[in-house]
Structures are given as structure tokens and as C-alpha cells.
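One protein chain omitted, others in place.
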Amino acid sequence: MALLTYREAVARGIAQEMDRDSSVVLIGEDIGAAGGVFKATVGLYERFGPKRVLDTPISEQAILGAAMGAAMTGLRPIAEIMFSDFFAVCWDLVANEIAKTRYMTNGQVTLPLVIRSGNGGGVRFGAQHSQSIENWAMAIPGVKVVAPSSVADVIGLMAASVRDPDPVLFFEHKALYAAKEDVPDGEIVGELGRAKVIREGSDVTIVALAAMVPKAVAAAEMLAGQGIHATVIDLRSLIPLDVATVADSVARTGHLVTVEENPRALGWGAELSSIIAEENVFDLDGPIVRVTTPHVPLPAADSLEDLAIPSPERIIDGVRRSLA
Amino acid sequence: MALLTYREAVARGIAQEMDRDSSVVLIGEDIGAAGGVFKATVGLYERFGPKRVLDTPISEQAILGAAMGAAMTGLRPIAEIMFSDFFAVCWDLVANEIAKTRYMTNGQVTLPLVIRSGNGGGVRFGAQHSQSIENWAMAIPGVKVVAPSSVADVIGLMAASVRDPDPVLFFEHKALYAAKEDVPDGEIVGELGRAKVIREGSDVTIVALAAMVPKAVAAAEMLAGQGIHATVIDLRSLIPLDVATVADSVARTGHLVTVEENPRALGWGAELSSIIAEENVFDLDGPIVRVTTPHVPLPAADSLEDLAIPSPERIIDGVRRSLA
Amino acid sequence: MTVNEYQKVAPSVVTAYVSSQEGRPDTATRVALYRSMVRLRYLEKRAHDLFLQGLVKGTSHLGLGQEAIAAAFGTAMRKGDYTFATYRGHNHALARGVSMTSVMGELMGRSCGLMAGKGGSMHLTSVEHGMMGSYAIVGAHLTIANGAAFSSKYRGTGEVTVCFFGDGTTNIGAFHEAVNLAAVWQLPVVFVCENNLYMEYTSIFDVTPVENPAADRAAAYGLESIVVDGNDADAMYATAVTALDNARSGRGPSLIEAKTYRHGGHSRADPGKYRPDEELQAWLARDPVITYRARLVEAGVGVQELDLIEEAALKEVDRATEESRNSPPPDPSLLMKDVFADGGATWRS
Partner (left out) sequence: MTVNEYQKVAPSVVTAYVSSQEGRPDTATRVALYRSMVRLRYLEKRAHDLFLQGLVKGTSHLGLGQEAIAAAFGTAMRKGDYTFATYRGHNHALARGVSMTSVMGELMGRSCGLMAGKGGSMHLTSVEHGMMGSYAIVGAHLTIANGAAFSSKYRGTGEVTVCFFGDGTTNIGAFHEAVNLAAVWQLPVVFVCENNLYMEYTSIFDVTPVENPAADRAAAYGLESIVVDGNDADAMYATAVTALDNARSGRGPSLIEAKTYRHGGHSRADPGKYRPDEELQAWLARDPVITYRARLVEAGVGVQELDLIEEAALKEVDRATEESRNSPPPDPSLLMKDVFADGGATWRS
């Protein structure tokens, strides 16, 4: 056992895979000697050297292009896009190239690569450095989308992502980087596409992702005090999407509440809601309620940002609306 | 009255607004003397000259940046992104700059601009030139999203978009450019955010957009022959989203089917479905069914592309699933 | 010189670029170059005919007139080297040894196509031949080519990556990022700008502040400025050999600007009327295939040998046409295949 932060877990997960497989290389801005702006790659440059840990110019398209071309030809690159908001300057590589190439080439090209990125708000960085853009990725056929909430999952899902033969977008949550947990020593390898039931309760199913998971748990604890027993599910990945775990739970509870950090329109909760509304509508005993950030850019001021992002109180309110 | 194609309507709508307002300028690739690759800007260069109709290098970021900066300082630019797939190379300007600036500046900056683009599939252009990306835009707070299905709406909604004080993404459907309709002479000005009920029926509500509208109408006609009476609603814009018109109809029919050209995950139908499932769940007499392209990139071969994009038959099948 | 003046005199200006006496290939190589060019030419002409017959669906971008560039690199490259091309990539695929049938089949959306119709004419890919893809978003593939070159360098396997693109591509951001990173990382990559003087319908001179859109940018990346006559297969071949050798020997990337001209419009729908007739005529007179034939004959290559090459190419095209016509459309099951490496498209459980 070791007490690790979420950010240390990133470096440990990467190191575990770089140790195992010499085709794994790391590409990004300030990730080398500097250890990354979130200090999530500290020590990797010292350990694996400049041949495997490569600093780049500020050229996100070039970073993702390099990762893609390397993955086509035998490597397993891990690219960093520093803040997930910056995917907007290189979205072409994700949406048009990396995601589509296997399909367009009728399976000739395989792209085992990981793009990791600091995602999400709550750190007062303002509208251009705080977005939750895992939904942008979910809308693109051909990529997998992972967003761990726990320190152990960071390692396990990083390993699973690196070993996965498909391109994976790996969203690290900025507000969780300092979170600490005890994790087992030795190799940790997770599995993509398996949601985690964090606590069980028979009254309502609350589904959350990344930094919303601890908030959902907090809400569930407060609800328990009020006699309402919630199941909390951590989705962990959006693609593959573990609908079965959610549907099973809804079959038992009859109520579904999704908790999303993203702005309202077209968050992943919409997809989940539409699936349940199509396939499991007769299991429902009340409306599916989505708790999200309102459909606005994120404000910088702490007082406003705290109002924007879902809080345990707003989750409780959502649960009450579903149960009403 | 004049018989016009959808592509001619684009030019007529733009000309109408350029005639009226000298602050309207047109910026894009090959839009000048060449009249645009879809021939949707034919005649504008001749009529308004090189000062108001500006060809650019292949530099989509520079195009949208120029539009934004011009809109900040008194102009009303219309920028063209040739194929909507290319939004991926300039998404930063849309998602991070244009959409957020009014909010971030606490209302200091107003951005009256239109970005028009050829959107959608059915023309055998393959995965990188056929996407329906209006959903990418819908997910970004701060932009309006318009996608006309009829020739008259092209003119009316173009006028409304140019006159709107907010940034509007205007999606022209490539498969509709050759469609013809009689339209009235004289000025035509529409309204953003008002869906159009195209036909009324009491059994099911079918909601569609752009090129899916004629398919939904065809399906409704076939269903009528089988004794099933469908209301068909053309959303016309995704932001603002006319939920009220849809909800009213669902209250009468009890059944909702959305018809989306986009790949399944996180299409606009998901948002609409989640709204109805949250706010109008007790109006529903069956599951909300989403008919979409499967969650795959679009194949180029005609035979495969036709399988991918929703057909009247698949819409009918969706209706039957909702009614079952 | 104004833009129009330049365009008018372009052919003679271009001739002045040539320095093909040195490094001129030997006769066997020159015959191989001719054979390659003829194959490309015949396939493209047939593709045009088939389009007129409604058999090539969607779009297609012919490389008629630009054959010398693809042929020279195809001939100079080694097996295992990587090619990255654009939507205008038929020439480049063929020049790496991809069969005519699989190219033509793809254009026609048939199951004999390189990707069984799933990609289409703009995305020709044959990993087996080092043809690592044709890309239809301007600029992106320059960045991807870097990745392949980086991989070769990392693995120490000695392949060179060659990346072809057009003049218009030099104005997009990805061009800048890609050439820059290649220079910083000293990658074994050769960037080849086929300057055919036009983007889609707009002259490159109207929207570019320098005369040589690629070569005049080379210094911005610490690279040498290289301009070559793209219609001269000998000059192209010599240039290719040098650049490939530099890359393979660890001397880093090159950026080459080859002056050329497309005989037809930008894509199938375009008659190319925006081009002054005298300009077109002047360039047609510099047809890389016809002029090269004359040059070979002058150098003593037998006319019969050249005739045979042409006949063989024609037969190959006929056979490919036949095979493609007879090939069925792709199996419907392909729609849901190969989104992911498990072969399927499943995104949820």
C-alpha cells in the first residue's frame, strides 16, 4: 500500500506501462524535465530519458499527428493535451483522423494511442481552461473515452488504455489532482467499459463521472440521513458505455438521476437518458432528472463557479424531483 | 414567385441582407469569382465586388478569427467553412472564442456573425466530407444553431441569422442544394427558434431536421396509408430549441420519434429525449425512439452510405417500436 | 512580376528551375520512370471516362499532369518507406505498387477496392505497400507523416516518410506545425509540395504573400529552399534521391517545392474554366509524359520499347476496369465493421 495523489497516480500508471513496453512513448508540452504543468509526469523524464519523453513546441496538431503516425507504425504513444479545452485547436486530428482511420481503411490501420488531458472545472481558471469536454469525444465514433474518479482507477484505467488497441481519450480531472488515496503496490490493470457501483440503495440510481462522483456520494450520504437510499454508479468510461449496469440498477430503483459537470445541452446524461427512455421506459417510476452545469460558459470568480457546478445540494434536489 | 434551388436561395438570402446592410461582408475560400464550391454564392462577387466578398487562403482559423474580430468592431460578417467537417480545424474559434466572449466580457462584446457551412451526407464524399456536426455546435453554450430544410427557409433563416445579434452557425445540407421550390418574390425574413409543424397526425410525433425532414414526411405518408397518423415537426434550429412545440405535440400523440442524420451518441435527439423524459414523462404512452445513423463514420460507397443514413423505412420501424 | 505576368511566363520560368544534368538517372531507371508515369496517366484518364459514365460516384481528384512527381518518388523510394498523400492520391498509390484494380475498385465503391469502398477515392490506403493513407482535410497528414518518421527514428529501422501536398496547403496552420516539428526533431521525412498553381478554383498567387508558397517558407524552419521542375521526371528523381538520402542518413527533413500543373479541374465536377487558356496550353505543351517520351527517344531508347510500355499499361487499365465493373458492391455487413480493433462497432454494453 502507498498513499498516492491522483496526479502521482498518473505518473505511476504511465511508468508501469513504459517499464513493461518499450514502444510506449510520451509526447507533449512541458512534460519532460518540467514534469508537466499539473506535475502529473514528474520523474518520467529522469527515468526514461529524452528519447521516450519528448517535449514539443506549442503545436497541438503536431502533437496528435505525431502520436497518430507513430501508432500507425508500431509505437504506443501517449500524447498530452495540457488542458482539455485545447482539444479545440487539434480537434481535426481526433474527430477526422484518429477516430475514422480504422474504419475508412477497412481495418488496415490500428491506432493504439492514448491522449491524456486535464479536464474540468472548479479551479477558477475561467471559461477557456475549465471545460468538461468528454462529451465532445463521446459524439465521435471511433474513439474510447475514459474519465477516472479515483486514484486507483487512474492507474488501472491508464494501463488498460495504453494496452487497448484503439485510440483512447483519457480525461484527468483537474480538481482531483490533489486527491489522495491508499493504493496497492505492484501492477494495477483495470478494464475499460465497466462502471463501478460505489454504493447501493433501493430508492434511486445516481450516475456520475470523474469529479461528480465524490459529490454524488456526498449527496447519497446526506440523503441516507433523510431515509432515501441511493445507488451511486461511477461510469468511469463513456465509450464503451456500461448501460447494462445502469439499466440493472434502474430496474431495481425505478429512478435515474445523472450528475454531469458539463453544460446542459448534449452532455452524456442526455445519451444515457435517451437510452433508458427508449429501452427501459417501463422500469421508470418517475422522470429521469439530469443535474448539470447550466448551459453557460464557466465563470472565473470562485463564487460564481461554485454556483455553476453541481453541488451535493443540487443533486439532492434532482433526486427529489425524480422521486416526487 | 420564382422557382429556386436551395443553393440559389443561399445566394439570394445573402444578397438580400448585403443589399440592406453595408456592414455585411462575406469571407471564405473560393467564394468569390468561383461562386463557391457548392455554387451557393454565385453572383455575389459580381454584384458586391471584392471589397465585400473576400477570398481567403486555406486558413479556416484565420477565416473565423477575421469574422470574429470584424464582428467585434462593427461589421456583420458571414464566414464560410466549406464543408462542416472542417470546423474541426477551427473549432477553437467557435467553441473557445466566439461562443464564450460575450459571457467572459460580462456583455461588453457582441458578436453578430454568421458561419455558414455545407453539412451532412448522402453525396458519397466519405467520412471526412459528410458529417452532420450541428450537434457539436449545440453542445457549446453561446452560439445559435440553424439548419433549414426548405428553400424558403434558407432565405428566411439566413436573413434572421444575419440580423441576429449573436453568433449563428448556419448549416446548409449538401444533399438538399439541388432541391427546388417556388418561393415568393421580395424580402423574406424568418425567425430563429420556431419549429414548423409540417403535417399533423394524432398517433405519433416525428421530429426531424434538415435532410431528414423530407424523409420523415415520406415516412409519414407511407404510415398514413397504413392508418397511422403522424405529426411531423421540422425543428429548423437547435439553439434556440423549440421544446414547446414538440412537447405540445407529444402531449397530444403520446409518442415521440426523433430522426437524426448524425451518428447515434449525443445527437440532438438525445437532448430532446432527455427533456421530454424529464419534463413530460407522464405524457408518454411508449418509449421515445431515436432513429439515427449508427455510431460509425460514414462510408463512401453508395450502397453502404444508403444503409447508414436513416431512410423512410427505418423511420417507420422506429414509429412502430414507439407504438408497440 | 505581377501574378498574371508570372502565370503567363510560368512554363519558361519553370524550365529554368531544372538542373537535371547532374544526378540524371541511368537508362533503366529512366525507363522505369516512364513506365510508372504512363501507368498513372492511363489510369487517371480511364477514371475520368468512368466518371463520365456515372460509374465513379462521389468525388475524385485526378493527378493528370502531375505524374512525374509521384513516379519519381515511387521509383526512388525503398520498400518499407512510408507515403502520405492527399485526396489527389491515385498517382501516389499506384507509384508505390498498389494494383490498378484496387484503386479503380475503390473509386467505383466495389468490394475489390483497396478499402472495399469504405474510404472512397479520397482515402486510398494500402499499408502493405507503404501507402499510409490519403487524407482529405488539408494539412492534417503532414503532422501524421511526422509520427511515422518519428517512429522510424525511434525504432532505428531506417524507413523514410514522404508526404505530398499542394500549394494551397502551405497556408494552413497544420503545415506550419508539422514542418516546424520535423525540423526540431530532425525527422527522416520529406515534404513535397506539388505546386500546381491553384487551390480549388483560386490561384495560389491571389492568396499567398510569397512567390514560392513552400520554398519561401523553408527558412522559417531552418530548412533549405528547394524548387524543382515537377514536370521533369529526371529532375524530380535526382531531387528525390538526394532528399531521401539526407533523411535516411540522419540529416533531417526536406521541404521540396515542385512546380507543376493539373491538366483538368480540381475535382470531377470542375471544368477548370478559371484558368487562362494560354496558361493551360503552355503547360500542356510541357506535359511530363509526352516530353519525357521525346527525351528518352532522343537519348536512344527504342520507340518499340516505349510502345510496349504503353500497350501494357493500357491492358492493365482495361483489365482493372473489367475487374472493377464485375466486382460486387461491398457486403452490407461492412457498415458495422472495423470502427474498433475488435472488428466491430460496439460502443455500449
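Note that the chains are named A, B and C in the order they appear, and that numbering of residues resets to 1 at the start of each chain.
Following the convention adopted for this analysis, a contact is a pair of C-beta atoms (placed from the backbone, for glycine too) under 8 Å apart; a residue touches a chain by one contact, two chains touch by 3 or more.
Please read these numbers as outputs of a predicted model, since none were measured by experiment.
Visitor: Touched by the hidden chain, which of the shown chains?
Guide: When the entire complex is considered, the left-out chain reaches A, B, C.
Visitor: Which is it among B:41, B:59, B:292 or B:322 that touches the chain not included here?
Guide: The single option touching the absent chain is B:59.
Visitor: Touching the absent chain in the whole complex: find that residue among B:93, B:123, B:188 or B:277.
Guide: If we include the chain that is not displayed, B:93 is the one touching it.
Visitor: Using the touch rule from the top, list residues of chain A that touch the missing partner.
Guide: Residues 29-30, 32-34, 37, 55-61, 85-86, 88-89, 123-129, 265, 294-297, 299-304, 307-308 of chain A touch the chain absent from view.
Visitor: Can you list where chain B touches the absent chain?
Guide: On the side of chain B, residues 25, 51, 54, 56-57, 59-62, 64-75, 77, 92-93, 96-97, 101-110, 112, 141-142, 144, 164-166, 193, 239-244, 275 touch the unshown chain.
Visitor: Just checking the interface: what residues of chain C touch the absent partner chain?
Guide: Interface with the chain not displayed, on the chain C side: 171-177, 180, 183-184, 207-210, 216-217, 219-223.
Going forward, only the chains that are shown with their structure count from here on.
Visitor: Farthest chain from chain B, going by the mean of C-alpha atoms per chain?
Guide: Most distant chain from chain B: C.
Visitor: Go ahead and note the Å separation of the Cα centroids belonging to chain A and chain C.
Guide: Here chain A and chain C have centroids separated by 40 Å.
Visitor: At which residue positions does chain B touch at least two other chains?
Guide: 85-86, 88-89, 126-128, 265, 295-297, 299-300
Visitor: Note the residues in chain C that touch 2 or more other chains, in rising order.
Guide: As it turns out, chain C has residues touching two or more other chains at 116, 118-120, 123, 135, 137, 139-140, 173-174, 334, 339, 345, 347.
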